[in-house]
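Sending over a structure as structure tokens; questions will come in a sec.
A single protein chain has been removed from this complex, and every other one stays in its place.
Note that the chains are named A, B and C in the order they appear, and that numbering of residues resets to 1 at the start of each chain.
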Amino acid sequence: MRYYQVGEEGASRLVLETDGDVYDLTAANSSVEAFGDLARAASIADTDIDEIASRLTDSAPTLSAETATDSLQTPVHADEVWAAGVTYHISEKARQEESTKPEMYLDVYEADRPEVFLKATPNRLVGPDDAVGIRNDSEWDVPEPELGVVLYKGDIVGYTVGNDMSSRSIEGENPLYLPQAKVYDRCCSIGPCVRSASSLDDPHDLEMWMTIQRDGETMYEDTTSTGEMVRTVHELVDCYTDHNAVPDLSVLLTGTALVPDEGFTLRDDDVVDIGIEDIGRLSNDVTTV
Amino acid sequence: MRYYQVGEEGASRLVLETDGDVYDLTAANSSVEAFGDLARAASIADTDIDEIASRLTDSAPTLSAETATDSLQTPVHADEVWAAGVTYHISEKARQEESTKPEMYLDVYEADRPEVFLKATPNRLVGPDDAVGIRNDSEWDVPEPELGVVLYKGDIVGYTVGNDMSSRSIEGENPLYLPQAKVYDRCCSIGPCVRSASSLDDPHDLEMWMTIQRDGETMYEDTTSTGEMVRTVHELVDCYTDHNAVPDLSVLLTGTALVPDEGFTLRDDDVVDIGIEDIGRLSNDVTTV
Amino acid sequence: MRYYQVGEEGASRLVLETDGDVYDLTAANSSVEAFGDLARAASIADTDIDEIASRLTDSAPTLSAETATDSLQTPVHADEVWAAGVTYHISEKARQEESTKPEMYLDVYEADRPEVFLKATPNRLVGPDDAVGIRNDSEWDVPEPELGVVLYKGDIVGYTVGNDMSSRSIEGENPLYLPQAKVYDRCCSIGPCVRSASSLDDPHDLEMWMTIQRDGETMYEDTTSTGEMVRTVHELVDCYTDHNAVPDLSVLLTGTALVPDEGFTLRDDDVVDIGIEDIGRLSNDVTTV
Partner (left out) sequence: MRYYQVGEEGASRLVLETDGDVYDLTAANSSVEAFGDLARAASIADTDIDEIASRLTDSAPTLSAETATDSLQTPVHADEVWAAGVTYHISEKARQEESTKPEMYLDVYEADRPEVFLKATPNRLVGPDDAVGIRNDSEWDVPEPELGVVLYKGDIVGYTVGNDMSSRSIEGENPLYLPQAKVYDRCCSIGPCVRSASSLDDPHDLEMWMTIQRDGETMYEDTTSTGEMVRTVHELVDCYTDHNAVPDLSVLLTGTALVPDEGFTLRDDDVVDIGIEDIGRLSNDVTTV
């Protein structure tokens, strides 16, 4: 089951899409204003989010299919977003090519400890169809398409699509600049929906693709699979939540394997589309910040 | 003028200390519950925080001097804390010794761009006399005593003392682990007060010291001066606020020059005291998280 | 099952008492901070509050019985309290005696429409063992012990005990002064707990008693039964919720039959105890406001 936050500010509602039918859960029960309300109720009542939602569909008005694509907002009001890096398979060939690059990436690839970092606070996070940012003091900027894990009090409750915007030029200058390359205004987007964990067979076997459009022309297009991940989702979640203060709602992005060529950098008004099988497509345009 | 947040939860108040006199500002005006209330009022009324506070002392009850040392809470409810690294003078000799260490630190030292990073969210921040954390999966843990800049909407309004707790073993393993070495449960403390910017002559000429006590024994003791900084406070603030979404209240820690010897690591129940001239002394014990 | 809010500000928790056992529900699930969290989860998950709580007892630490009597806070964070008047049986004899009093009370008694009124906002409501207020400009002040209905979004979810403090002198001077006689600082208290609606057989068959102590001496003591009510709880709830904007959590007090003699008025430091069978005892001292 997929959960969307739709509508204008002040009249926002949680919408469920299942088997092509779209239900207004907020209309069914005014206590259900956001995905976090379902997650909290499921935790307290020790039941499943989808089971609660199924029961709500009995009294929920149905909406047109377009409702789940228009006026989309961030599908979960995450208190923070973390992200992981160097989590996808690197071929022997690429490893040799990488030998000209900093060794630390290969070290992380082979180490027990994954790379995770605090990626975004709510004021730096944008929703679907809103603009992600490129820093004005950066020359080389790319999106990073990633599977996002949605957590309630540290437990996996769903999945979403994430865009972990990155300044390659700043990151490349010095690894100590990584936080500046990663954490800035409009540096992250998640959406279009939350796919419930209990309705997703295997997060490690999902097709993931990204396209970048400029003035109607496709500048980048490629596909991978979350099956190429060399870490499990649980391993990354543990790395984030161990020894940490974890808020009620958070999202952990799990790294990427889709990277535009070295010659490519994002520009204002480019459109980045990221799709993950069984979850959905997250679309954002680009603006300088 | 120095501002302290004191008292128990539910009966917390903002207290002003000036020339040895201590005033209960919350008693003088119930709208003044925290330093942020003064900062916001000063911004809106286009006046100075100290000028507002001076006027409040006319009707503020005076308190005993101990009030400004007991039941201390985080002196400013910062929405986030950022920190800077490699900001203090490194001697030629040390630079040569450092040559066995990763080059990136010397690179930052000489580069135009400082190193700044997102250090703590409110749920990871502890107040004076509360316990700072060392990660259970880290073997080498140290405090970093730093001058903290207090910002209202990105403008400097005061100064405080900060402890930027760090896992040297995790950071040392791989620079990509820096966020894990820096951002975790109880990873930061600020206090004991906010010294107003307008009452502090020169933030670049303050003595700073740190001691570490274990079972009553002094394990570490050293002194430096913020005059040893090779970046200005304004330069670091600009680096944090440029291209960034900056919240109402934030603190930027400005790096350290006081570092225990390589052989030293913090243990449970150690007590870390950090003092900065004209601001105050921040004391925290240590606990494993 | 009975729900208590206990503990100090900042460390408050929801506690369940059932069959003499006391459970810390907040310790079992940190999302359960107050009775409203259970009510909301039960509404969303379409299940029963007690069923959720029963499940939580599996992992909830047990506490000593005293926990449910010490450090009591308002058991439900009601957004507002309404109250009803003239809801109890008036004997033929009393009716004749009342004939010297304003006819309007007898009119309400016989009318279809009950008397309900907005009694208290959260800032005027005090918890168990806290002081209720008597107005300094009133000469004749009495408590009114009442069965309180706890509502979530207008639906009955529990019962509590309420004290609807009243200035008889101000009310008696002119019926248009009724709001001043009823709505003022510290004018209302509820507690000690919320008894779940599903665990209470019949709200219309509960013994209710009140005592007033002064300097250790019993000034008033009497008993009645909610069976003496001439309106049903549902009728009163409908009168409150119809045509009205009803908040998430509210309490409706259902009127009283226990009234001290005309010669009696409350004084500072009097202690008012109100008990209702199967719910509990609400105790408050008295202070002038």
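Just so it is clear, contacts are C-beta pairs under 8 Å (C-beta built on N, C-alpha and C of every residue); 3 or more make two chains touch, one makes a residue touch a chain.
The structure displayed is predicted, hence computed values, not measured ones.
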{"item": "Listed residues C:E8, C:D21, C:E66 or C:D107, member touching the removed chain", "value": "C:D107"}
{"item": "Contact residue for the chain not shown (choose from B:V32, B:A60, B:L118 or B:V183)", "value": "B:V32"}
{"item": "Hidden partner chain, residues of chain B it touches", "value": "29-32, 37-38, 40-47, 52, 55-56, 153, 248"}
{"item": "Touch residues of chain C, complete complex, unshown partner", "value": "80, 85-86, 104-105, 107-108, 111, 113, 115-118, 121, 123-124, 133, 135-137, 170, 173-180, 183-186, 239, 242-245, 247, 289"}
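We take it that only the chains that are shown with their structure count from here on.
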{"item": "Mean-CA-position distance for chain C and chain B (Å)", "value": "48"}
{"item": "Between chain A and chain B, centroid-to-centroid distance (C-alpha), Å", "value": "33"}
{"item": "Touching two or more other chains - residue numbers and ranges from chain A", "value": "none"}
